[in-house]
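Chains shown are a subset, placed as in the full complex.
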Amino acid sequence: MKSAVIVFPGSNCDRDIQVALRDITGVEPTMVWHGDSDFEKVDLIALPGGFSYGDYLRSGAMAPTSPVMKEVVKRAKDGVATLGICNGFQVLTEAGLLPGALMRNAGLKFICKDVKLRVDNSTSIFTNQYEQGEVINIPVAHHDGNYFCDEDTLETLECNSRIAFRYCDETGDASHEANINGSLNNIAGILNSKGNVLGLMPHPERLIDPVQGGTDGRKMFESILGALTNA
Amino acid sequence: MTKQEIAQEITSEMVAEHGLTEDEFANIVKALGRDPNFTELGIYSVMWSEHCSYKSSKVHLKKLPTEAPWVICGPGENAGVIDIGDGQAAIFKMESHNHPSFIEPYQGAATGVGGILRDVFTMGARPVANLNALRFGAANHEKTRHLVSGVVAGIGGYGNCVGVPTVGGETGFDASYNGNILVNAMTVGIADQNKIFYSAAAGMGKPVVYVGSKTGRDGIHGATMASTEFSEDNEEKRPTVQVGDPFTEKLLIEACLELMSSDAIVAIQDMGAAGLTSSSVEMASKGGVGFALNLDHVPQREENMLPYEMMLSESQERMLMILEPGKEDFAKAIFEKWGLDFAIIGEITDSGNLTLSFQGDVVADIPINSLVDDAPEYERPWIKPLSRKPVDMDELEKPEDYNKVLLDLVGGPNLSSRAWIWEQYDHMVMADTLKGGRPGGDAALVRIHGTKKALAMSTDCTPRYVEADPFEGGKQAVAETYRNISATGAKPLAITDCLNFGNPEKPEVMGQFAKACEGIGEACRVLEYPVVSGNVSLYNETNGEAIKPTPAIGGVGLIENYEDAVSIDFKTDGHAILVVGETEGHLGASIYLKEIFGLEEGEPPFVSLGQEKKHGEFVRSMIEQGHVRACHDISDGGIAVALAEMCMAGDIGANVADESDSLSFQAWAYGEDQARYIIAAEEHCAAKIMSDAAIMGIPAFCIGTVGGKKLEIGNRISIDVADLKSAHQSWMPNYMAEENKKS
Amino acid sequence: MKARIHITLKEGVLDPQGKAIQLALGDLGFGGVDDVRQGKYIEVDLAETDASKAKDALDDMCKKLLSNTVIENYTIDLDE
């Protein structure tokens, strides 16, 4: 399985996801500079976490202006699997590949800690190795992860099982207390309507080796590997 | 300032405003053979300021041990460098940003992080960890919350964006910092030993190149500000505050590292305090060469900037380097790719002078050696600090409820959880922070990318002790980092320091400084744990009130295989709990006396460096042999607090016997004797640990077992771990939630 | 030509920063603060001298970059 990691100025989890992809797929991902308008054909495009363009103005707002994003948008629309983590999720919404917006955390502070997520869609190419309703442990690290969209969009997301992950407590309850950043319906990650684009705020690439504190992030990459190599 | 102002004659008021004494000015005139002009006066004033010249501290710093076989580069360069095997080096330093952070906590702290990062990557290292040692005023002081909130947000705002994990530090509250908070930031980086860059300029005619952000009128006189006392109205006379741009810093790191992978760079230096002045003077002086700079070529953000302003500006995110001739275009392309300014602003000369031209005129021409070698060096008078009387504990009424004592300690301002702080820091970016080395333990552990090795890092200082006895306190600060690192299984290798003190012109303060340095030096010698970099921050006084002497120590160690590392959390029912080291019940200058009785009295605990070394080595060898399941050093709050911390971290109880024997319970449980550790181990391992200890003559006693939901210590303490946790975790968030409430 | 752009959250979009400011003002003892909304204010200096062309360009800038039309509204004032 071939993958590409898009590197924007200010990306800072690009190496982390590169390492995770290399480790799990066994193939070195291509690192693509934001200024390039074309890159080789790949099975997966990954938009890493970080602070593209400093996250000045709004998180993820400036990345869509870069040459590479035109190509990313085109390929994502053509059905190429596209994964946005943290800042990558923010970029995907700003680029219009996913609906809604990520606003400042309700508590206004940056949050970095392990959180519990409930897997609410275990059939997508990104999540098929998880059990439906499984509670997993993943770190978050963001200032703007408060998911917002209009009511119609929310209903569409809910009705079509497009909410991949929700913040929850240990028992899997997506409670108000477990909602770390004020996201609508505890949303932590969503899929596009075709299911080939996933954006999520937590960082699965930070939990792939037990010494990092667990391996719950591995399954996401294993899901992708399974889905894309069998396809 | 106009051009006329620049050309004006220098008056004695101007000299005084620049923080120079009459004698110092006379020396300038002597060195130049004429009166300086305004630009030259500005340059001398910053180079001769306390901050840049270390004029009061140098004589004492010279006594610190700086060598060991694994030291590649000690103090004097931008940061210290040590050998960590496999051709790799760890490069690190700690630095203060106290005054700016008091004036503007967010930007002050943020630019402090930016500055220390540059000190480290300028030497060719990729920064891999940030730490911060913070001291705030009393919790109930009206400014404290605002300062905590701004400083923490600033450190996070910068470090998170740059993408370097902030993995540790320390945070204290004490009234002596009400008017002078301390913000000490430390960065640790990793480089290949054959790719380390130094600052000495060499090679006649080679180009002097400026890269990074443009120069504005930011923070002119920052270095002089850091070299005077605060008074109430200082806050009004704010110099322009520097604003940090972490995005540009991130680009600068990547661009510099990219250029460094070639052989284009002869020398490189960041522009820190006193910006272009100190960077060019230091590079030239180290290389014994002259610099001719054309200021018209300096990238400028504002209009009509004058030489004085350009030379003294402290605009952030800038570097100065000497390139190999012919590599200019190659280098320029890299910086342009990263969207950064790149300008050739001058060349190396053999004049030995710093010669500045501006709009066709020579506006300054100063012998470099006079700026550095002729800088004042003072052996300021000092008096030996008075020694304190021991506290007579029998005079104090014993607490009735030891449960409440423990809850008050772990749930009080100084020992409560700092999660509120570190959760605002991305402490996992780069994906190399080890689970057991996340903030909250003894030392932070960050794996060296792509290897089995990990760095262990900790910052420590107990100002209570240093105030009570600067010599013992200086020793203790070093010993505590040594212990924190050893407790993870890593071998402590070297330290950096940040020596925060009051006004050096006061003999008592100078006495604290001198004795603390002696103590630090002594500890470094015995522990084979040299000082490789550091920073001094003096004049931490407001209206004549000095801070508690605070020599913050940042220690760095190495563990060969991170799978061997242990963390502080108790793991499983049935593990035996051992105390390594002698418990004598020393309560003088303890946190117990301070927080429970409101007393800051007595002598601090004596630090037997021989024992520190022996016990540290022993604990490390037990960890390496795989006998240890959890380990924590005993420091503030003694055995009781250490046990509580291990229970809370593991979410599991412990049953411990009251082993106070001839000591009173309070002395046994809360005494702060040094060179001690608590270890949890399976029973057969515990037996092995105790028998090995006996052979080596090291005290090691089994005091109980892990298990249950409560921490029970004899019949005096019995508390649900959940209650301990709730007290421990709620203090900071509750306190900070009151941020805007009227006080 | 100088433009002043105001970017505000759409009605119905929760404003965590505004809410936090409102609470903080209450805590500071300011009574009677019924609502606070926080937005952005951007000043742009343009080389363009034709007002209608400038306005068109600015409108485009707001749509493409300066505002997120999912959650924000914008207004443009031109100094002439």
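Labels for the chains are A, B and C, by order of writing; each one numbers its residues from 1.
The criterion applied here is as follows: a contact is a pair of C-beta atoms (placed from the backbone, for glycine too) under 8 Å apart; a residue touches a chain by one contact, two chains touch by 3 or more.
Keep in mind the model is a prediction, meaning the values are calculated, not measured.
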item: Protein chain stoichiometry for the whole structure, using the labels that appear; value: A x1, B x1, C x2
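We adopt the following convention: only the chains that are shown with their structure count from here on.
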item: Whole-Å separation of chain centres (CA-atom averages), subunit A against subunit C; value: 29
item: Intercentroid distance (Cα basis), subunit B paired with subunit A, Å; value: 36
item: Touching residues (chain side subunit A, partner subunit C) in the complex; value: 57-58, 61-62, 65, 93-94, 99-101, 103-108, 146, 148-150, 182
item: Contacting residues of subunit C [partner subunit A, same complex]; value: 12-14, 16-17, 20, 40, 64-66, 68, 70-71
item: Residues on subunit B engaged by subunit A in the complex (per definition of touch); value: 153, 156-157, 160-163, 245-248, 250-251, 337-339, 419, 422-431, 433-435, 438, 447, 562-563
